[in-house]
Every structure is written in C-alpha cells, then in structure tokens.
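All protein chains of the complex are present and in place, except for one that has been dropped.
Take a look at chain A:
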Amino acid sequence: MIGIKAIASYLPSASIDNLQQGAKFGEDEAFMRSKIGALQLPRKGEAEDTSDLAAAAVNALMLKQPAFDLASVDALVVVTQNGDGSGLPHTSAIVQEKLGLPKTVAAFDISLGCSGYVYGLYVLKGFMQASGLANGVLITADPYSKIVDPEDRVTSLLFGDAATATWLGTDPYWALGDVAFGTDGSGAEHLRVEGQTLQMNGRQVFNFAALQVAPHLNKVLERAGLTADQVDAFCVHQGSAAIVEAIARRFPTVSSRFILDIEKTGNTVSSSIPLLLEKHAFGNEWKNVAISGFGVGLSWASALLKR
C-alpha cells in the first residue's frame, strides 16, 4: 500500500517582518495576530527560483531520512502555479536535473494552488500504483512572492515562500484514506493573476473557505464512517488565522484540534498542509488526521490520513 513515508521542507532564511508591514497599511498588532496570524513571511532570495526551493526541500528529505535514496526515485511531481521562468519547460524537469535524478524518472507538474497537496497525494499514489512504481516524491513549491504586489494590502500580508517534499512509497507512516474533491470555476475571478499580479477578493475567498470546507470535511468523515471526535487533528490549509478559526468554529466540540501554525510561515499555498503534517503529525499516537486544501479555482480537496 502506497502512502506517506516522510515529509521535509525548506523555508528561505530571509523573511519580511509582517507586523511592520501591517503597520504600513494601518493594521494594529492585535489584528495581525488574531486575524492574519503570520508575523513573519519567508521570502526566497533574488537568485532562487522555484526549482531551487523544490530541490532544497528534497535535500532536506535526504538529510532527515537516510533510507530515502535519490537513485531510487521513480516519480517526481511538483505542485506549482509559479514555476521557473514562464512555466515551460515544467519545473519538475528542471528539478530532475538539479537533483541528478535518474533519467528513468517520471516527472510532471500539477497546476493547482492551495488544494494542490491533497490532489497531488492521490494523483501520485494512483500514478504509482497504475505504473508499478515504488518511490515517488511530491513537491510543493509555489512562491507567491513572484506575483504579490508589495503595495497591495489584501494579499501582501498573507503569503510566505516555502517548499515541501513528501516521500510516497510502500510501508507508509500515513495511509491515504477517504477523499473528496470539488471545483467551482464560477469563483475563478475571486483569486487570479491579472497582468503579472495576484488579485484577490478577500471577502469572497473568506466566505468560500468559511462555508465550503466544514461540510466537505464532514462528507469525508461520513464516507470513512468516523465522527469528528474520532479525528485526532485537523490540518487544514493555513489561509490565515481568521480562515482556520472560521472553519474550526463549525466543529464546536473539537475546534481545539484544528492546528493553527502560521506565525513563521504565512500562507504558503500548497505547502501549508505538508508543513503542518511534518511538524505535528509524526512521532505521536494520532490515528486519524483530516486534511483539507482550498483556494484558487475555486478548488478544494479533503482527505483522511490513517495509521
């Protein structure tokens, strides 16, 4: 059975002081802490491109997991909508070269935003099973600093740069359980790049997250035959502190199980869920973890991880 064996990440060392940035827009510290949640926003270096962040995350995986061997990687998937250059060639091909992966590797990108990690897990697992592959790496690397206008109050306080690498293979730590997906292109206009800059309708994106995610998580739990109180932790996309709290409030008996860990990262798009899992979901007694990613598209995906 193919599932998640390990996760590692890369956060650029440079970062923006988000309290200072908030003050520039007239936002006080209470608002920044309680609603935005991010006090630092990591920023990639000028010379770093998406493939560099991706390769750094895989290198971190190698350091963390001696059993993980680059030479045995069969499949490499990069979730990004801000790949190297103009997106052609696909960033995963560039990562293959930078890491010196075997030329037998299957490498492709997935164009999704904040729902991309959940989609990516199931796409890669299915691809590996269908192809008889043993070792896959799912990378998330979507540096929004490439598209955020620093003078735009709506988006510049939210997004941080990061990358993660998830090793998929047999004998996993987390098995992939029930899953559900969703898409509503009628909301595409609420979160899109126009020209070269990200534009976001904050209220509509907030409403989407606050209203769509909770019932979607419940749908997955129902499919799995579980109730919310049987879930050890909810690792939902860290859009902002306000978004996580708005979703958690819809699970009043277990709202404290919604992990909010955004202070040092901000909203890292498809990297937010694997960052949570890496930090919180290994080495404890948890048996069931619910994950949900949601954002640009509009697109969403929720799943249950099981041990």
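Basically, a contact is a pair of C-beta atoms (placed from the backbone, for glycine too) under 8 Å apart; a residue touches a chain by one contact, two chains touch by 3 or more; residues count from 1.
As a convention for this text, contacts and distances are computed from a predicted model.
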Chain left out of the displayed complex - its UniProt protein name, from "TonB-dependent receptor", "Acyl carrier protein", "High-affinity zinc uptake system membrane protein ZnuB" or "Branched-chain amino acid ABC transporter permease": "Acyl carrier protein"
Sole contact to the chain not displayed, among A:D152, A:D178 or A:E245: A:E245
Chain not shown, touching residues in chain A: 30-31, 34-35, 201-204, 206-207, 210-211, 242, 245-246, 249
